[in-house]
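One protein chain is absent from this view; the other protein chains keep their places.
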């Protein structure tokens, strides 16, 4: 296995509680040369039921101190396969939501131009939209696996188009994604009405509600996901409210009856070999969870997606 | 579907974090005319291991801001089927436990007289007793589905008869319920002795311990519950310590190894068509859970029971 | 003393922990007729260092359950002097900051038209700007007493003009306030540079930093405040970061070395007789303070300002 | 200095975080022979705005692990002067409030009969009443120094006579105390009306509101307290809501603008030489304060009063 | 069933919230005569990612107030079968890690000499090593069932030999345990490398990772455990990070995707009849979990192991 230049701090030299916190303790750099996977924060914080996602990237950096090097199930060691860097945060300005979304798109576009796979850490789920915009080469290029309790397919939300509640609709309309290669996993939670989910169904999304998931079982769900995503480029977006709130109390829209971390890990680990091009973990609001569990779990999800990005190479 | 007069605040006009918190954002009224389902607090707070349930109704009102309109699994939209109102709190006085129980019974009796289905939000589980007294027309009218980790069939508790630990025994002795139509689900937790559960077994309760539940499986449990409750009037009482403490840390008597929210949701959703006449959610002690998860989960359980009350109509 | 129609819930009938929480337990109404003082939330939540102020009004409503009727130092009982109502929340939409500011201004203008004194509960401190706009009749009508650790006189903040960091500059520029009748009390905290405070000094504000306050003493500060505000219309804005963080940990911009609640109470109580026309309490971010102390203190500050509004009548 | 039999665990042998927690790590015994000062819990928990005081004694035992042996200001080492024991908890039953008050009185009477000075740890403030009943030999024997934000002189509270809100009135009516030797220190907080304080004033209490305290200064207040208490038997009751909430967030009735711990320590230390016969610290509700500060401060107040009880001997 | 001298406090006489907290409310004694099972703290606190395990024994004592007398699944009432005592804490000195380990070994050896089965409550997991040393009679006497997310088989950790990360290796090397009778259950979590687990595999441990566990199912896992442990002396060590973090957020090394409390209870309950000689529950860091759930769950695990120790007799 080739040595990579960028390595996390050695935890047997610098204990994990020590020194500055970067994502998984990889180097913080602005120089994209040689970087394979760029992890960065998108501290957006706008329209969710509760505020505080702007603190998500910082909290997940801290929590990710605990991550070691090797995936215990797949054996993948991403830092042996790829140069992983912490690129800081996209230039979000919480006072200018449209401007922030545009700037984040530019930030990601620059990554794409340098061949850096984007791994975003939100921020509210609106963060995923500019990542898709910056990453997608259009023509319905990307498939998406969305872990979520909500479908995020509203046309608008409180009069706005680019929000955490409408991102999947925008992604379809802008042909960033191929709706026939989109899987929404874990949907549940009370609804305002059918419009909460209908657009995606009509567009061709594969919608696996939590009811469906339980009925079909995890293995069948995995098979279905692999089938839908196929071997074309794919993106993984993880809204932590996809998790059962016992696993993620620190998020605005807690919807009981959801995925466990175990489910999530097994599903993500089963996707090796797919052409995963980018991903995100969103909606952690640290101050809502004084145990810090949500950030710990988000850091582990981040690691799983980074393993997929690294293994694809 | 008929329009109903009483509607929750429109969350696309008044954001869910805004304005005064009532249960599920329905109108707060004292006028029972036209009300189909009356949600009210019973802020009792007496003999549990830890105090603080008097704050339960307030915390669940706040948490229930997040509830939307439609049940994602059954499609039931209770606010389309019934006029649901927040009736404030029963006149509990924590210094006068017997007086409070009597006053709560009167409060519920008035609801019955107006044809309003009672949906109580505790308070400690002693709250369920006066609701049953006020609701039951005697002659062992009511069947009961009790989610709980304890059977609550002590004869007395610290010298008192009407407590959270003895309510199911009183309900039998007073012929409020038909013991052959009582299901106790989720019992577990260390015991003082056999007397913790024996009365109910002897009286004819269907006792499904968590051990039983796991062995028979959820589907069989549901079948058994439907069979026992039959098509006669039924009541649902949910002591949140029936949940595994990872789902409900904010309660006095945390008993590990219990029901998940998912289990609870599926079971409650499977009961549509039953003649559910009233219900309660009890034992949330908000200050024991700084994540607020317990109140969030209780608010969702409240919604599920309200769906049953509305769908029955 | 005349009886007033609108009275808080009687705490000897409905215990303070019971029933729906409104500000100080006064009636929630949208009907402005006969209302003298309208308390309302402004759940804005934008550009502060930490998010979460959208939850401020709800948390302060809950905390204000503890407020009784009579001011222990002045003897003022505002509910005997004025009809005080909870008017719900101004129509804030956290996705549309300019729109929210405009809508809040309209909300307050309507109050002014009905002769209702506005008492706003934030939300971040940007909430104060539309209240001043809606309340002020222009021509530098209002004097202001601002409790704060920051002067809020930036020209812009991250490219925006109407923010929590620039509101006092806007208020001067728009001639909402008379700069010679503005007192800023408690300023301290590290600075980006002189521009953090200079505009106000140049405009004629009376700036009493915490250093000044300590040196001159509370009595002299009070005298100075009364002198500056005079007998013309005045407005009181309380950013809770004016308090020492030991009194208000639940706010984004905690600046140690500040005012105590005692100082604040004595100063506010000393202003009776002034022509106070409106006020606000802002910047409580409840999820940053799991003890709930910040909301409790904010509720008490709210009561003090309401006493002034009521006593002025 | 005489050696005493009962000594706290030696913190240089058993670290303070280790072993079972008793009050200040003194021996737990039921044998009153040879005991000079008996510290005991009274886990009452009834009518306060928030529940949870039943957990007070346990939390203060834990927090008091940090207490060492010697008072840093007075040099008093109570464990050198007196045999101090942890006597467990009075037989409180939160379901039977009158019974608990009677049983606590009996518990204290037994102490008096054995010449043991009672030092109670609440529990809500109703705990102080049976201590006074058990300790007082009638005929208005005792003077009282009451640290509190409320006067506790209601005739009844929600229909009950023996409550945390009426204890000082009962103590006068039952001639347990000499009203001319009662000092109430720190009163403040909004009031329901004059009846919140009037009975004591009429009865002859020396009422030092926080306003009075600030105006006269600490030294004068101490002089006044010593003058009023004189050299006759006295009792000290400390309701932790007498402290400013920044020092005691973990209590139901937080009233900003109150005493600091420093004030309290200096006042208590100034009372050496008085004939202090017993005392209590009440109203800690641990679950309201996840920092644990309130219990830490209560443990230090407990130590100060124990120093007075020991030094008197 | 024979009466035993040492009994927990009767919870119908002394409520569970009252009096001094010992483990499960059994008597605190230093006299080993007649004691069958000695529960004691080992407040070690050294090399974990987060500090604070020194507070584990105290927190678990408090949480174990809630434990009653009878196991609801097995019917075992340990206090009817054995004299169970709280022996205080082993003489740990967090400044002298090697000395503390030696002293703890001596503490346990004394228990062995008196025929007292040791039940340790950590402290970090290094606590288990001296318990094994003190308990084992050498010659690979003991089998071990280890619940854990990590294998703890490093050769050294930061240059030290006797740590929480190397204890199972030491136990093999010192022939305290028979590696062919060791089961490690629940291993998962990211790894530094193969060396995190390899030693045990090579030595003959039965390693059941969480992946293995899920694949084989609980029943098969139990069968395997019973088979490996056989009817020879066995020891049970429970590192609470073996639990999924939703069940144990209060520990340093949270590894998502782990055992539930239900799994743990069923497995432990299935081991009755085995020759269990001692056990421990480790790695609770209470201050990381303000809900207290981790300590509650640890107290229940403690009870399960005590049931096994008692039933074996």
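Per-chain numbering from 1; labels A, B, C, D and E assigned in written order.
Please note the rule applied: contacts are C-beta pairs under 8 Å (C-beta built on N, C-alpha and C of every residue); 3 or more make two chains touch, one makes a residue touch a chain.
If you're wondering where the values come from, they're calculated on a predicted model, not measured in any experiment.
Asks: Decide which residue listed in E:7, E:29, E:74 or E:93 touches the omitted chain of the complex.
Replies: Of the listed residues, the one touching the omitted chain is E:93.
Asks: Touching the absent chain in the whole complex: find that residue among D:191, D:247, D:277 or D:312.
Replies: D:247
Asks: For chain C, which residues lie in contact with the unshown chain of the complex?
Replies: Per the touch rule, chain C residues meeting the hidden chain are 49-50, 158, 187-194, 196, 209-211, 214, 244-246, 249-250, 253-258, 288-291.
Asks: Just the residue numbers, please: which parts of chain A touch the chain that's not shown?
Replies: Here the touching residues of chain A are 13-15, 17-22, 28, 41, 43, 54-55, 57-58, 61-62, 65, 86, 88-89, 91-94, 290.
Asks: Identify the residues of chain E touching the omitted chain, counting contacts across the whole complex.
Replies: On the side of chain E, residues 45-47, 50-55, 93-97, 99, 157-160, 163, 285, 287-288, 290 touch the unshown chain.
Keep this in mind: only the chains that are shown with their structure count from here on.
Asks: Which pair in A-E, B-D or B-C has the same interface as B-E, with over half of the contact pairs matching by residue number?
Replies: Within A-E, B-D or B-C, the interface duplicating B-E belongs to A-E.
Asks: With centres defined as the mean C-alpha position, give me the chain A-chain D separation in Å.
Replies: That pair's centroid distance is 55 Å.
Asks: Check each residue of chain B and list the ones that touch at least two other chains.
Replies: 15, 17, 50, 54-55, 65, 93-94, 158, 244, 246, 288, 290-291 - these are the residues of chain B that touch more than one other chain.
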